[in-house]
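Yeah, one chain of the complex is gone here, protein chain that is, but the others are all in their spots.
All chains are identified by letter, namely A and B, in their written order; residue positions are counted from 1 within each chain.
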Amino acid sequence: MNYVFIGTSLAKIIGLLGFVLGLMNYAVYAERRVSALMQDRLGPNRVGFAGLAQPFADAGKFLLKEQFTPAQVNKFYYFLAPCLAMIPAIITISVVPFGSTLFGVPMVIADINVGILFVFAIASLGVYGIVLAGWSSNSKYPFLGGVRSSSQMISYELSLALAVIPIFMLVGNLRLTNVVQYQIDNGWLIAPFFGDWTNPGKWLLAIPMLISFVVFLIAILAETNRLPFDLPEAEQELAGGYHTEYASMKFGMFFLGEYIAMITGSAIIVTLFFGGWHFPGIPDGSHGWIFGLINIAVFFTKVCALIFLFMWVRWTLPRFRWDQLMRLGWLFFFEIALVNIFIVAIILMFVH
Amino acid sequence: MMSPFLFWIFAILMLVFGAAVIINRNPVASALSLVVSFFGLAALFLSLDAYFIGVIQVLVYAGAIMVLFLFIIMLLDLRAEELRKINWIASAGGIAVALALMFQIFSVVEKFPAAKQSFPPLAKPAPDDVRQIGLLLFNNYTLPFQIIGIVILVATVGVIILSRRETR
Partner (left out) sequence: MAITVPRPNLNWRERLYLPAIAAGLAITIKHFTNMIFGRTKVTMEYPEEKWDSNLPDHYRGAPALVRDTDGRVRCVACQLCEFICPPRAIKIVPGEISPTDRFAKVEKFPDAFDIDMIRCIYCGMCEEVCPEQAIYLRKDYAITGFTREDMVHHKDKLLEIGGVMHGVVLKWNQRK
């Protein structure tokens, strides 16, 4: 253990955490503005210039509201649940490479060789927050929300895991930095437009990768409880679902945890399918610190674009019915992801 | 490798929460204690550079199986369980048996010559344990691996058939 490693790691953790929390606040703002614009409204535009100080007003409101606790709740788990909803989403981003190098320091907090498995392991813990919130509230609607959430997340975790297997068959490594390096050498997995783009084998592989991407994207939507899969909170049928009994900042933590999960989900999609911090023509951080910063900017631009996609989907599609959701997960995406693995295996066997 | 300090923290965490699983009267508290215990175990695996096993421990046990357990426990009536009296005689007997077993294990282990000397330091860990496990599973142990897969498939199909009959 040397002090340089500890120091740079701490700096990266604090920097990334601060940035992600800021991004989260502005994701809430963006959600409100984007939804408004898609519905021919204007959205929050009063606080500060064009409403840009709205997140601070929201935070102030959350913090200053009464810390109301219903009488019949199970106190310990009632307070534990919001923390459990938020923490896994934050931890997940620690293995995502969010930049190349800056002053020779790799821009990833923990470059472990089981990267994507770590992501799935921690992400699968996010369900505890929701289930406990539903159970400890000791009330009908939250309970139904919790039950829905646990079955939904377990169902879609399968598709999530199966959808990324083709990538790792191709890359031959679970380390996320290696996935990014592979995409730098061979073109982004979703769109192999550079490198030797005339190679028909690569184009053939792009088809199962597209299927993978669609399945993964939909599974991430389900994992982060976004519409059209927001059955655990379904305002219209469950009166808010698992967080019905929560008020003030405890509700705020559920609310913000959803957005952090969205950011980390986008970051993982960017890393797996959109080449991470790479953009054709921009060298990595070893050519000067300015390029290191540009790489980070490229990464977060891609993340923001995907967050916009999430919002776009949310304000377009209606919610699924419960049985439709389950049938879709188990009879459709599961099979597609499974068949996709075989397609990639055959292509890899005969073409590469 | 991990410093002994961290080893003790995670070992004690694991044991304390493992004991909490059986001490707690509330089944949800037991289930969550088991989750924390799994985390301690996963951390100990990580300390041995077994990243794959450690992460799979969290992914499979804490992330999937315990969620299903919690799902079932939530549907139970917890009041009845909390009101149940502790059977002190049975508990004392259980503790006595456990202590006797522990004593036996210690006395057997103490006879081993290897227990007297400290372990040699581990060889430099394999650079990629995921790859090693994959190669081992799919090259040397292909047939057992496939058989396990089929056994699990049979179990899954059996569960579906059983649950179908119930609803009819």
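A few remarks follow.
Operating definition for what follows: a residue touches a chain if its C-beta (ideal position, glycine included) is under 8 Å from a C-beta of that chain, and two chains touch if they have at least 3 such contacts.
Please read all numbers here as calculations on a predicted model, not as lab measurements.
Among the chains on display, the ones the left-out chain touches in the entire complex are A. In the complete complex, the residue from A:Asp40, A:Glu66, A:Asp185 or A:Asp323 that touches the missing chain is A:Asp40. Within the entire complex, the positions of chain A that touch the omitted partner chain are 34, 37-42, 45, 312-313, 315-317.
The definition used in the following text is that only the chains that are shown with their structure count from here on.
Interface residues of chain A facing chain B in the complex, by the touch rule stated above, are 77, 112-114, 117-118, 120-122, 124-125, 127-128, 131-132, 134-135, 143, 146-147, 150-151, 153-154, 157, 172-174. Chain B meets chain A in the complex at residues 28, 32, 35, 51-52, 55-56, 58-59, 62-64, 67-68, 70-71, 74, 127-131.
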